[in-house]
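One protein chain is absent from this view; the other protein chains keep their places.
The chains carry the letters A, B, C and D, assigned in the order they are written, with residues numbered from 1 in each.
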């Protein structure tokens, strides 16, 4: 089931409860302060570091790996004046993909997907302020090193623009993370289609259903992401400059392509089910054709052998089975059988059953 | 069928008719008056108590258990100036989930679901005024004790905020009550999927259909609840403060998750039906394969035994079944049979039928 | 087919043609004039009576039973200044459910359903002016006597309010007329589901399809009614007071429940078709299992009897069927058959086919 | 396929190409000039006639039959100042149903349907100016004589109103032309449903699919017509008076009924497919039941006859088939067979297979 354990009804809102699975990932805070000319980085920073850096002009990117350290998160929340409900969404890890506008900052919940054994999704939460970006990931994997590299090497626009452009860069990375996953699924789908035609068994159907559910799940994740991007694009928010909006439009196009591919896969999956069911039907037809051909050819033959296996006494009367005493009775019987079976074989050939 | 008995056409509107099933639950009025510092509680209050408490500043939460006492309800209605149509909705218990704005108060109809033997729904009606909240439940179960506890212990924001926040707390509880129910259904669905593959019988299908109808029913209940929450969120109503709106957004997210899960289950259910039908088809294929293999192997053998069971008289002519008198005739016949059956077995192996 | 005969293309608009089926119902005009204190009633009134009563203050309810008297209808139309197209809709009886605003009056087309042998629909048309209500029904049945009673006995709000409230009362009656019909259909649906599982035959499917079409037809009737009510609710029209609008909201809720139930039935019907098809599949599986078990057990046995029925001459050689001359040859053959059949029975037990 | 040959890509817009099929219909221009008192008609008019009549007050209705005379059409276009793209739509005959507002005139493309051998659609194009109406039909059939009659005889409003009312009259005629076609299809559908139950064969399915495609095609034609009428109804256009708008509302209602019927038929068609497939399934069940009953009864009997047909030598040992020498051995064997078959028949009766 896709969702993590929910809190019991009646829990006060804003309560931060640490999930057992994610407790294993220790929290680590990476801080990068930069402006057009300078850059400073703390790979294991503290909130105090943040506060020092925030005093200077320029932009602050805080990246938190792992949500097990609730105190650290709360300290960050107090420092940046984040709403407890948003922090709860971060910790719970089950918030829907969305953009929320809390006046002083934008809060975005996104999903990064990966495929290893089974497909995994990871919630990436972003808080975008006028001069800071706080990004929070759940797992240990270092996704964004490539972006840090671009920052450090003054590559492209990333150092020239503000934190809104940095946020776009992360969003772009996240959306692009969907493509390899979809490609893997596409390959599996093709494999399953071949199997559905060549050897349809219960396993095939199970896997088709699994895939179908994955597609459904992914569609339910990407649609709101696309809508959220659209909201950012068309929104009136001051935190995002017109310059960055142009780039978000590109990001939106990519999300659109993901949606497109998923719709495509959904259609293909429906087709695979049809192919599978019709393959079963064709198999049954073949099996029954086999049985019918064999039975139809041999049943009359067996009848004839039965006929001449009857014990009517030829001695009692000349009318009783005189064939048994004909000179060529046996050959005649064999001949009749040959003709009958030959006739039936020709008949089946004509019907294209053989 | 999901709906309780309807009144006969032509009944004047606003007529309060007590339903037979719900007459069994005696009405009990729990009253809590509170402000930031003080709290007073009557576990078996009267309308007179309410009137006394309403005279003081602070907030009043009246919680009515059971709708059998029509007079009490009418007295409350007169005291709080509630519209007879809204009261009719409360008593009938078949109103759609909705929010209605009657200028001086908001009227909300929600559904709390539980799962025991079969899933049960209970209508919870809320009347939210500027300084009062009247909540009405149908059954005897004490759902909201945990919230009363939070009130009594000054936990969290609940004592700091007004009745609109209290209403949110109830709504949040109600929405969260859906999760355990959905989890139970999710488990059943998984069970059914396994059964559909391993031993598909008529019972499986019946239960799938039952579950499917439950999901459909629940979807028809949660969609308007989600819309109602959205109305509250975006609405212009003065009774709900901006502060509480932020929390309602969280509640809305939860309702969204419920919708999401239900859509997911619906998709899975459709998949289970497909799996089930294809399992039946696979079974039939296996049964027919079995029959075809057995019949195809033995039919030619039986033909041969029939052949040498014919009574053509070898005495009448040397052409009549000379094999019967060969020295190794019997062994020759057995050999032919062995070859035929062996050949067929190899053939079926190649076709992967064995 | 649901629609009555259509006029030939090219007929001028506003032409009143009397349908053959409805000619049988003689037109009868019931007139009630009332204000808060007085009430006067003509059970067989004329247009002249109407004109006399209209001169006095107060409200006028004209109820016409049967549309066969075209002149009467035209006279009413001239008296109340009704548009010929609206009158054509009344007479044709095939207008879609709708609300039309003709400035000086509102024209509503609704459907009252009943279930006897087969389900019947009757068009009820309402013309609502500032001080008059003209309601027109097609059949002879006296639907609204209960409302006349409430008027005569000064029950509830009906005498205190204007004709818009009276119109609401009729609409409420009409919407509530759907519930008993739906209940009957619900019962039939349950019956059919049981039959689909226990003895699926062609008849079951026919009836499911019939029911499905009824539901479809009803859905196409109730949706525009719901929309029409919504139009009245939200509309700017002066003819309907805010007071009455509150009641119409209740009426709208009822229409919503009808829609809800119908959607529910539709889902259930789809489920019944699935159950039915899978029942057929299960039956086929059982039949084939039966055949396969019987055939598979007896085919090898019959082969053995055939084997020892062969006529290889034991005299010709000691190798020819020596079993026939063994002391316990027969018992040995019976034993082999017992073992073979026993083994197969155990095998089928293990496969759960027996 | 529904569309006529398309022009090769790269053809300049506004090029008038004469389609081969429609070249056969010679162009004929019927002109009627009328005002409230007078009427003048040319059954084979020219553009010069039009110009003469247009100089007088009153209204001009030009009706062109056949689009083979491109010069005539171009002359009309120049005279009335029509846009070349609109004329191209007229000549191509594959324009979607639509209303286009070219400031000085309204251009409408509609479809008139008829059913003979196969259903035919004909594009009727209308150009409505302040004082002229140009209607163009493709085929030879004289559809609108009935309307000319009404004009000539000063029937109804048609002579009192302007050309917009005349345009409505034509539209009304066109929409009403759908009903007989739908009725014919409805009858066919009922026939097919009966056949699907009683003798489902490949032909039935083919015809169902054909009908289904017709319905689909018609739906794709009527939807935009309905939308176009709605545009006219709600539009701001000066060419249509409020008086005529009321009548267009009626016409819209008729289009709505057509949509309604088509949706109905679509649902019924889906049902017929289900009935058909389940009929096939029921047939298969019956066939297999037959086979199973016969085989299951006779297989054990045949086994018994085989048993006593074995040649174990009673002389070799008293244990070898002593039954063969019993006094009532044969009767005993017959008795056993009778009991076995009787038992099986009772068993099948109980299972309701017989």
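Throughout what follows, contacts are C-beta pairs under 8 Å (C-beta built on N, C-alpha and C of every residue); 3 or more make two chains touch, one makes a residue touch a chain.
Keep in mind that this is a model prediction, so the values were computed, not measured.
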Completion exercise
Contact with the hidden chain, among D:233, D:273 or D:345, goes to D:273
Exercise for the section: Return the single residue from D:52, D:98, D:131 or D:249 that touches the missing chain. Expected result: D:98
Handout entry: Residues belonging to chain D that touch the chain removed from view
Key = 1-3, 6-14, 83, 85, 88-89, 94-96, 98, 100, 199-202, 205-206, 209, 212-213, 216-217, 220, 273, 276-277, 280-281, 283-284, 287-288, 290-291, 294-295, 298-299, 301-302, 305-306, 308-311, 314, 321, 323-331, 333
Practice task
Over the whole complex, note the residues of chain A touching the chain we left out.
Solution key: 146-147, 150, 155-158, 172-173, 176-177, 179-180, 183, 186, 193, 197, 246-247, 249-250, 253, 256-257, 260-261, 263-264, 267-268, 271, 274-275, 277-279, 281-282, 284-285, 288-289, 291-292, 295-296, 299-300, 302-303, 306-307, 309-313, 316-317, 319-321, 352-353
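In this text, only the chains that are shown with their structure count from here on.
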Completion exercise
Residue numbers at the chain B-chain C contact, same meaning over half shared and different meaning under half, come out as different
Practice task
Express in whole angstrom the distance between the two chain centres, defined as the mean CA positions of chain A and chain B.
Solution key: 26
Fill in the blank from the handout: Distance between the CA centroids of chain A and chain C (whole Å) is 41
Fill in the blank from the handout: By the touch definition above, chain C meets two or more other chains at residues 277, 281, 284, 288, 291, 295, 299, 302, 306, 309-311, 321
Practice task
Determine the shape of the graph in which chains are vertices and touching pairs are edges (line, ring, star, complete, other).
Solution key: line
Practice task
Spell out all pairs of chains that touch, sorted by label.
Solution key: A-B, B-C, C-D
